[in-house]
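Missing here is one protein chain; the remaining ones are kept as they sit in the complex.
Moving on to chain A:
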Amino acid sequence: MPTTRTATGKTSGWRFKTWRRTRLEWLGWLALVALTVLCWRVMTAGTIWSFVEDAPRQAADLFGRMLPPRWDYANSLWRPLWDTINMATLGTAIAIVVATSLAFLAARNTTPSMLVLRPLALFVIVASRSVNALVWGLLLVAVLGPGVLAGIIAIALRSIGFIGKLLYEAIEEIDEMQVEAIRATGASPAQVITYGIVPQILPAFATISVFRWDINIRESTVLGLVGAGGLGLALETSLNTLAWPQVSVILLMILATVVFSEWLTAKVRKGIL
C-alpha cells in the first residue's frame, strides 16, 4: 500500500495502511461502542427490575409444575406428530418443484430473459424469503381457515425463497466450459441443461433440499401455534389450559423429532457427497 520514497525516488519503506485510514477505522470502532452503550440504556429503561430479580424463583416454580410429565398424554400426540412431519415434507416437496424452475429463471447464465423474467423471479424469491413461515401461517389461516393445508402452503411459500436463492447461486457458479462442450455437439437447449448443468448442480440441489426439510420439521412444530395444525396446536391448547405436565411432554416430543431429523439429514448428506 503506501510506500515512502527517498529524495532520489527509491522505495525505502512500507506501511500496511495510510494514517488517514487507520484514524477512520478507530472512529468506526468508537461509534460502534457508543451505539452499544446507547442500546443498552434503551433496553434497560423499560425493564421492571423486581421482575428480573424474581426470575430464577419463577422459572423454578414453572419447571416444578411441569414435572412429572404426563406420559400417557403422549398417546394422543401421535396423530399431531404425523401431521407435523407431513406438513414439513409436503411443504418442502412443493417448494422444491417451484424453486427449481424459479432458480433457472433467476440464474444469470440460464435465464431466458434478462430484462423481464430474471427480475421477476428474483422478486418472488426475495418476497418469499422476507416473510417468516409463522407470518405466512397467520395469513393463510385467515384465508384458508385453520388446518394442515394452511401449514403446508406456509412452509412451501417460505422454502421457495430459501431453495430458490441457494440453487440459483449454485447454477451461476457452474463451470461454463462443460456447457460449451455439450453445446458444441449440436445438443438441443433442453439437452444442454440436462447434460451440461444438471450433473454439476445435483450435489448442491440434494444438500439444499434435505437441509430445508430439516429446518421445516422445526418450523412446522411451531406453526400450530397460529392454528395450522400439528404438534404446535396441541402445544397451544395445553398452554392455554395451563396443563404444564402436558407441555413438558410436547416439548420433549419436539426435541426427539428434531434430533431424529438431524440424524436423518446427516445420513442422507453423507450418502450423496
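Odds and ends about this structure:
Just so it is clear, a contact is a pair of C-beta atoms (placed from the backbone, for glycine too) under 8 Å apart; a residue touches a chain by one contact, two chains touch by 3 or more; residues count from 1.
In this text, contacts and distances are computed from a predicted model.
The chain not displayed here is annotated in its UniProt record as "Phosphonate transport system ATP-binding protein", chosen from "Pyruvate dehydrogenase (Lipoamide)", "Phosphonate transport system ATP-binding protein", "NapC/NirT family cytochrome c" or "Ring-1,2-phenylacetyl-CoA epoxidase subunit PaaA". Which of A:89, A:200 or A:237 touches the hidden chain is settled by the complete complex: it is A:200.
Considering A:182, A:243 or A:264, the position touching the chain not shown turns out to be A:182 (whole complex).
Touching residues on chain A toward the chain that is not drawn are 175, 177-178, 180-188, 190-191, 194-196, 199-200, 202-203.
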